[in-house]
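Have a look at the structure that comes next, please.
Note that one protein chain is taken out, while the other chains of the complex remain in position.
Naming follows writing order (A, B and C), and every chain is counted from residue 1.
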Amino acid sequence: MAEMWISMGPQHPMTHGLWTLKVKVDGETVVDTEPDLGYIHRGVEKICEARDFTQITTYCDRLCYASANTWSHSYIYAAEDLLEVEVPERAEYIRLMAIEIQRIASHLMWLGAYGPDIGNLSVMVWCLREREMMMDLLQELGGSRMHYNFPRVGGVKRDLPHGFAQRARAKLKLFLNRIQEYEALFDESTVFLVRSQGVGYAKPEEMVNHGVTGPNLRAGGVNYDIRWAHPYSVYSELDWEPPVERSSIKGADCYDRYRVRVEEMRVSASLALQALDKMPGGADTHHEPGDPMILAKAPARAPEGTTGAHHFEDSRGESMFYIAGGGESRGKQPYRVSIRSPIFITIPFAAKCMIGYKVADIPAIMGSFDPCIGETDR
Amino acid sequence: MADEGQNYSMFNSRMLVDVVGDVTDEALKASRIKDIIGVLAGRVFNWGQRKSLFPLHLGIKCCALEMAAAGASRFDAERFGVFFRSSPRQCDVLLVNGPISKKFADPIVRLWEQMPEPKWCIAMGECSISGGPYFQSYNILEGVDTIIPVDVYIPGCPPRPEALIDGFDKLRQKIIRIGAVPSDARPETEAPLIIGDE
Amino acid sequence: MGKIVPIKTQRAEADKLAAAISEIDGVEAEVAERVSGTNPRPVVLGNSSPESWRTLAEKLHSEHGVDYCSMVTGVHWPEGDEDKKWEIVYHLMRTGIRNPPIEDGLVQPVIVDPSTVRGSGTPLELELHVYLPETRTPSVDSVQDIWVGADWNEKETWDLVGIDFDGHQGMRRVLQPHETPKGFHPLQKQHHLRYHDFQDMYDDSQGFMRKPADAGKIK
Partner (left out) sequence: MIHMASGDWLNIVGWSESLTSWSMDNVHDILPSNDIDMQVTIPSTWAWPEPITMGPIFNLQQGFASIQPALESFMHATIMCTVVFTVMMLTMLAIPYIERKFIGRLMDRLGATTTMRSLWVGESGVTAGEWWKQLPFGMGIPIGWVVNLLNSYWGNSHELETVSRVNNRSYHGYWFLLPGFFQAFADFMKFATKEHIVPKNADKVVFETAPVIILATTIMVFAFVPFGPHIYAANPELSLLFMMAIFGVAPLGVFFAGWASNNKYTLIGGMRSAAQLTAYEIPLLITVLGVAVLSGSFNIIEIVDFQMGQNEGNVWNIFLLPLGAALFLITMIAEVERIPFDMPEAEAELVEGWWTEYGGIRWGLMFAAEYMRSYAACILFALFFLGGWEAPFQHTLAGLPIVGGTFETVFTVVPGLVWVLIKAWLLFAVFVWIRASLHRVRTDQILEFGWRYLLPLSVVNLVVATILRLEVWTGEPWDLWVPVALTLAALVLFVILAIDEDEEALEVQRRPYSTQAVVKASPGSHRD
C-alpha cells in the first residue's frame, strides 16, 4: 500500500481536545507523525498582562480544565514568590488537600477517557461517577463544579465548611475501594493487557531530555517528583512516596503509565486523608473568611524588576509560572506572565513514540500520555 | 431533486418521474389526503426528531467535560435520547462547547456544512456565546454566532450538566413549536432562547 | 515524615555550580532565594551575554549534568534601558535521572532517597537571563540539539514574542494560525488587546454600542 498522510483532524475521538495529528501510514503501521496544535490558542499570557493578580487565578483555572485547582495553585505560588508573602500553616494544609483531591479527579478523567480510546465504554461512566464525588468535595470548597477560583495570594479565602472533614473522609475511603473495580476491569482483562503492554516505549533519560516529567516519567522506573526535588507546601510533614513502576527493558509503555496513575490516585487519597488529620487547629474548627489563620495580608502591587517563578507538580507533568512584575496601573498588573505547559512539550514526544506501531495503537499511546489541550494552547 | 451531477448508469427516467410525480401530487392535494397524511406524519416525524437528538462528539474545552458529565451516569442525558456520535454525517445538533479560535473557525464551519439538514446549533458556555473570558483575545472569535446560526444559548462557565440537559429541553420545545424545518428555512423572527432569563 | 531534599545540600550544590559558571567570560551567576508559600528554595540566577550563551549551554549540559530544560520565556522591554530591550529567560534543571539498571532481565527502579541525596545527584534549579539590545530581529543561538525539550519552547517564543533562534531546524508557527501575517508577534508590547482603551466599556454592561467597527468579521 502506498504511504499516505492521514490527518486525525481537530474533531476526532482520539484527541482529548482539539488538535490535529498528521500521520503518514504505510498500510497499518505508522511511518511518520506531525502534531499541529493551536486550535484553542486564546492568548492567556497576553490577557493576563491586562488583569491584576487576583483576576489571573480565574484564567489559570481554565488552563487545564480537568485539574483546575492544581493550575490555580501553581500560579498562586509563583505570585506569592513575586509579592513575597508568608502563607499561614493551616492554609498550606487546606491547599494541599484541595490539590490532591483535584489530582484524583484529573486522573479519573484521564482513566475515563482512556477506556473508550481502547474500546471499553463502561469505564468512562464509572470513572465519571467517582469524579462526581470528588467534584462535590471541591464544590464545597470552591463553590462551582469545575473552576473553583479557590486560592488567594497569601492563603485561602474561606475555611473548610462545617462537616466537610467527615464527608471528605467518607468519600475518600469509599473511593479507595472503588479503585479495585477499575483494576478488575483493566488488569484482569487480557484484551487490555495485550493492547497496552509493549506499546509506546519511552526511556527515562530520553524523556527528561525531551522535557517529559510527572507520571509519564515515573512510569519508566525513576522516582523523580517536583514535590520532593524542589519542595513546596507541606509535603515534608506528610508520609508519602511517589509511586514508581517497574517498566519493561525497552522503557515505559502504556501499561506502566496506566499502573503509575492508578497508584498515584491511591497516594493522593492517603495524602488528602493525612492532611485532614494533621490540619493545625483541627479539621472541624471553622474560621471566618479572611481570618489571619488562613489568609495573610498581601501587597497588591509588584514593583518593576521583581520576578516570581515556581515549579509545580501538576497531574500531567511539571507546570511552571514565571511572572515579571511592574506592569500597567503602577504595578497592579504583571508585566509578563509565562506559563509552562507539560503537555505542550509531551505531545511532540508522544508523536515520536508512535512511529513503528499500528494505526490502532495511536489512541492507546496518545491516551496514555494524558493530553489536556486547554493548557497546551494557552 | 433534479441534481444534474448524477452519473447514474442505470435507467434515468427523470422526466417520466417528474410528470407522474406532479400528477399524483395534484390529485392528493385535491382529495385532501395530502393534508391528512401531512398532519399525522408530521406529528410522528416531529416526535421522532425531537426524541432522538444526536449531538456531535466534539470537545473543545472545559464545557466538553461538562458535556461528558451530562452523558455519564449521574446526569444521564441519554434518558432524553441524547446519544453522542462522532461523525458529523450522523448528527443533528452541533454542540459548540468552547472558544472558537481563528484556526478552528473554518474547520467548525466545515463540520456544520457536513451535517445533514434539519440541523441545530447549541452554543454552550460563555466562550461560544460571546468569547467568554477571552473576548479581548487576538485569536478568539466573539461567539459562534459570528459564523454559524445558533438556536439555543446555554450561559455558564461551564454551565452545569443540568443546564445542558435543560438546553436540549429548550431545543425540543423549539422543534415542537416550529417543527423540524431545515436550518435555512427558519423564520427570521426567531428570537434566540436564552435559558434563565424568562 | 515525608522526605524532601534538604535546603543545606541544595544550597551547597548551588553555590558550587554558580562558582563554576561564573568563570566563563560574559557570564556571572549567584545563588538567589525563591520563597513560595513556606519553603525557601535556592536558585542559581545567572545572566549571560548572547555570544557566550551557546558555550554556557554546552558546558552546563556536558559537565554539570543540567539535563532538563523546563521553559524558555521571551520578554519585550520597549522602555527598558539601552542594552536590555529584549530578554530571554531559560529555566533549566538538573534532575540527575539515569536509566534504571537491568539485572537478569528485570528493571530495578531507581528509588532516590531525597534526604540522603548528595553531589551531582541533588536536583538544582537554574534561571539564566540573556539580554539583547534594541534590534528589529532579536535572535539568540538555539539550544534545540542540546535539550530537545527546548525545541517547541523556542518555536512558541518565536511565534508569540518574535525572538528568533539561529540554527533552529523547522521554525514554524505552532500556536497561531499558519496564515498569520509575517511580522505579527502578539506578546510584543506595541500590540494591545481588543477594547484595551475602552475604559468605559465596563460601566456600559452590555457594551454593544462600543463594539469596534470590525465586530463579527474574522480578522
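For the reader, a short list of remarks on this structure follows.
The rule is simple: contacts are C-beta pairs under 8 Å (C-beta built on N, C-alpha and C of every residue); 3 or more make two chains touch, one makes a residue touch a chain.
All of these numbers come straight from a predicted model, not from anything done at the bench.
When you scan A:Pro116, A:Gly142 or A:Gly211 for touch with the missing chain, the hit is A:Pro116. Taking the complete complex into account, residues 4, 6, 8, 12-14, 28, 115-122, 125-126, 129, 185, 189-195, 197-200, 246, 248-250, 255, 356-363 of chain A touch the chain not shown. One chain is missing from the display, and on chain B it is touched by residues 5-10, 32, 35-36, 39-40, 42-52, 72-73, 75-76, 78-81, 85-87, 89-90, 92, 114-118, 162, 165-166, 169, 172-173, 176-177, 180, 182.
Simple rule for what comes next: only the chains that are shown with their structure count from here on.
Between the chain pairs B-C and A-B, more C-beta pairs are in contact across A-B.
Averaging Cα atoms per chain gives one point for each, and the point farthest from that of chain C is the centre of B.
Once the centre of each chain is set as its mean CA position, chain A and chain C turn out to be 20 Å apart.
Distance between chain B and chain C, defined via averaged C-alpha coordinates, is recorded as 45 Å.
Centre-to-centre separation of chain A and chain B, using mean CA positions: 34 Å. For chain C, residues that reach two or more other chains under the stated contact definition are 176-177, 186, 191, 193, 196.
Along chain A, residues 38, 41, 43, 46-47, 50, 377 each make contact with two or more other chains.
By the touch criterion given at the top, residues 101-103, 105, 135-139, 141-142, 146-147 of chain B touch chain C in their complex. The touching residues of chain A, when paired with chain B in their complex, are 9-13, 16-18, 38-44, 46-47, 50, 58-59, 62, 65-66, 68, 109, 112, 124-126, 128-129, 131-132, 145-147, 373-374, 377. Touching chain B in their complex are the following residues of chain C: 176-178, 186, 191, 193-196, 215-219.
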